[in-house]
Every structure is written in structure tokens, then in C-alpha cells.
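Just one protein chain is left out here, and the rest sit where they should.
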Amino acid sequence: MKATVRIMLKQGVLDPQGKAIEHALSALGFSGVGEVRQGKLITLELDDADPAAARERVRDMCEKLLANTVIEDYEIEIGE
Amino acid sequence: MKATVRIMLKQGVLDPQGKAIEHALSALGFSGVGEVRQGKLITLELDDADPAAARERVRDMCEKLLANTVIEDYEIEIGE
Amino acid sequence: MKSALLLFPGINRDPDMARALEIATGARPVPVWHTETELPQGTDLVVIPGGFSYGDYLRAGAIAARSPVMKAVVEAAGRGVRVLGVCNGFQILTESGLLPGALMRNAGLKFVCRTVRLKVENDATFFTKRMKRGDVLPCPVAHHDGNYFADEETLKRLEGEGRVVFRYAEGTNPNGSINDIAGIMNERGNVIGMMPHPEDRVEDLHGGTECLPLFESIVQEVVA
Partner (left out) sequence: MTIPNEIPITPELIAEHGLTEDEYRHILEIIGREPTFTELGIFSAMWNEHCSYKSSKKWLRTLPTKAPWVIQGPGENAGVVDIGDGQAVVFKMESHNHPSYIEPYQGATTGVGGILRDVFTMGARPIAALNALRFGSPEHPKTRHLVSGVVAGIAGYGNCFGVPTVAGEVNFHTRYDGNILVNAMAVGLADADRIFYSKAEGVGLPVVYLGAKTGRDGMGGATMASAEFSDDAEQKRPTVQVGDPFTEKCLMEACMELYENDCVIAIQDMGAAGLTCSAVEMGAKGNLGIELDLDRVPQREAGMSAYEMMLSESQERMLMVLKPEKRELAESIFRKWDLDFAIVGRTTDDLRFRIIHHRDEVADLPIKELGDEAPEYDRPWVEPEPPAPLRPEDVPEPEDYGAALLKMISCPDMCDKRWIWEQYDYLVQANTAQIPGGDAAVIRVHENGKAIAVTCDVTPRYVEADPFEGGKQAVAECWRNLSAVGAQPLAVTDNLNFGNPEKPEIMGQFVMAIKGIGEACRKLDFPVVSGNVSLYNETNGRAILPTPTIGGVGVMPDWRRMATISFKAQGDVILLIGGHGTQLGQSIYLREVLGREEGAPPPVDLEREKRHGDFVREGIRGGLFTAVHDISDGGLALALADMAIASGIGCTIDMLPPGPAHIPLFAEDQARYVVTCTPENAERIIALADTAQVPAMRIGEVTGTTLRLADVADIPVSDLKTAWQHWLPEYMEGEL
């Protein structure tokens, strides 16, 4: 089973990377680009059989390691 | 309109970050975790009205800036 | 006085730190490998040096913060043992929850190695006893993720309780850190983290010895 974790900085936390991309896009002539934010995508292969259990485990991984909940929010997708 | 770009290293390209996470998860006692890979997630606010045109534009941004197509693949999601 | 120097794979400023501690305290710190579950008997000070523990993969300091030895450090800090984290050490301390906030990518997005001016904001800590509030020291920084961030409430507490130990002097903030914060301490005052590298400014060779008194403060505090 495959799990995907999307980790983004919380609203209100300044995102220097996103800002820089925004800047660079406009320098490249792309207009009408509003806020850009950059986050992380982590994909995992799991040997779980039950999607619900897998999700629980991945949530645990996020809380313990994958995300820094002081500054980051995460979302889990199970499947594929 | 919101666009999300998912950027992952191409298959076969070494992913030291993913490897380190895999290691750390197993050290934390999570078993049965197979390959872990880490990528980037970029979200953009666009003022386009037409989703197809937006997708075209984001593809252009990926080729020119967002993705390093030498070693990375990208996927675009439009919407939300 | 006995100091323990934590070693994680990928740490690289441990020789610098060991040397500074030896110059100031006369004793070499005891190296402690990350797999240890206990600190050496009678440890007065735990030091977490700089570098790139686990390559700084995932987030700087994230993986090291979850290592066995950090459990022992958290426990020791709870008993009042002094802990100093520099650079990657600071990142490890925030990741382990011993210090609040987080260290994000530098605002300029690039690694930066330069000598900044470091202002002492609190001269009552175990690392600043020999300094005076308002003292400004030249001190090098060398990091990619030193942009300190804390939410408003945390920040208010840090500032209100005098827990900002060091600030980048005006015009020298190298990383966009909020309120120019360069180093902070925990509520109890026994855990200090800072991004700059005072251990690289303690010999004439380094262009000056201005940061040596910081290390000498430790001796004064521990012996007292």
C-alpha cells in the first residue's frame, strides 16, 4: 500500500522559499501569480493491509517525525 | 484558481532524503515501511479563468523554473 | 567540571567545540555517541555541537532529535542539567521540544558563512555570566536554516521573560530571524540554543578571542 503525506507550512508562517518562487516567476514574465507556497511530499510503501490502520500509523509517523507541528500542517492520502 | 505541483525525483535517481527518513522511521520502531521518497509540493494562486489554460501555464512554469527536469518529474493538479 | 559532547552521524563542528571547551575549562569534553541511552555519570553540561546530523535531511535536526541519547538529554534537562546547543545543536533542541519555536530556511535561501555582531541580551545565564547586557561580540555564523520562528504568543513570552539570550546586532541579521533572535533559553534557564558559532572565535587564529568569555562563564557557573 502506498501512502502520501503532504506537508505545508501553517498559515501565518512565513515561507521564504514560496516567496522566492513567486518573485522568480514574475521575473520570468508570468503574471497574475498570487501566493506561492512550498511544502514537502513524502511517499511511503507500507505493508499494511488495512487502509484505516495504515492511515493511523502514518499519522503517528507524522506526529513523531515527518512533520514539525510547530510550523507545519500535514495531510495523509492512502491508496493507489 | 489554485494549482498544485507535485515534484518527485525520477525513478532510479538517488534520494538521500528519502533514504534517511526510511532509516529514521525504522529506528523509531515503525516496521514494514518500504521505500520512502521525498519530493516537493508547490501551491500557486492563479488569476486564470480557464483551467486548461492555467494548466498550460503551470506546465510552462515547471519546465522553466519549478522542476529540475534533469532529475525530477512533475504532476500538475488544477482546481479546488 | 564535566561536559558531555553529543555526537550524531553528520555532526562536524565537534572538534571546534571540544577545543573551545578545553581552552576555557581545561578539560576535554566526554564524547557521547547518539545510541547511548544514558549520559556519563556526573555530567555538569551537555553540549550539542554544529554540523549536519543525518545530513539535515527531512528538516535540520529532526532525525537527531528523535535519537536515544536525546531522551537522556530531555530527562537530564528536566533535572536541571545545563544544555547548550549551537547551530545544528540549536535546531536539535527545538526539534526535541526542549526549546520553543523552529529554525527555518534562511530568508536569503542560501547558506551563509560570515562574521556577524552578536548582542548579549541576557547576562545572567550560565553562558553569559561573564558578559554584560548590551555587549556586542563579533561571532561567525555558518548555516542554511537559522531563520528563527515562533508564533506570536511564544515570542511574547520569550521577550517578556528575558529568554532571548542573544540577538544579531542591528543590520547584521543574516537569516531573517524574527526579532533578530540569535539565541534563546528555556523557562528554567538551563537550556540554551544559539545559531552562531562562538567556538570559532576563541583563539587569535580566529581573528579574535571575543567569545572565549562565554565558555569561561560556564566554568564560573558550575564551580560556583
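Each chain carries a letter (A, B and C) given by its place in the written order, and its residues are counted from 1.
Keep this in mind: a residue touches a chain if its C-beta (ideal position, glycine included) is under 8 Å from a C-beta of that chain, and two chains touch if they have at least 3 such contacts.
Please read all numbers here as calculations on a predicted model, not as lab measurements.
Per the touch definition above, the residue from C:Arg13, C:Arg66, C:Lys119 or C:Arg167 contacting the chain not shown is C:Arg13. For chain C, the list of residues touching the undisplayed chain reads 9-10, 12-13, 15-16, 19-20, 33, 51-52, 54-57, 109-114, 140, 142, 144, 197, 199-200, 203-206. What chain B contributes to its contact with the hidden chain is residues 9, 12-16, 19-20, 23, 65, 68, 70-71.
Throughout what follows, only the chains that are shown with their structure count from here on.
Averaged C-alpha coordinates put the centre of chain A at 29 Å from the centre of chain C.
Between the Cα centres of chain B and chain C there is a gap of 34 Å. In chain A, the residues that touch at least two other chains are 64-66. The multi-chain contact residues of chain C, meaning those touching 2 or more other chains, are 58, 62-63, 66.
Across the complex, chain B is touched by residues 6-8, 18, 21, 24-25, 28, 30, 32-48, 57, 60-61, 64-66 of chain A.
Residue ranges of chain B in contact with chain C, taken from their complex: 16-17, 20-21, 23-24, 27-28, 38.
Within the complex, the chain A residues that touch chain C are 12-14, 16-17, 20, 64-66, 68, 70-71.
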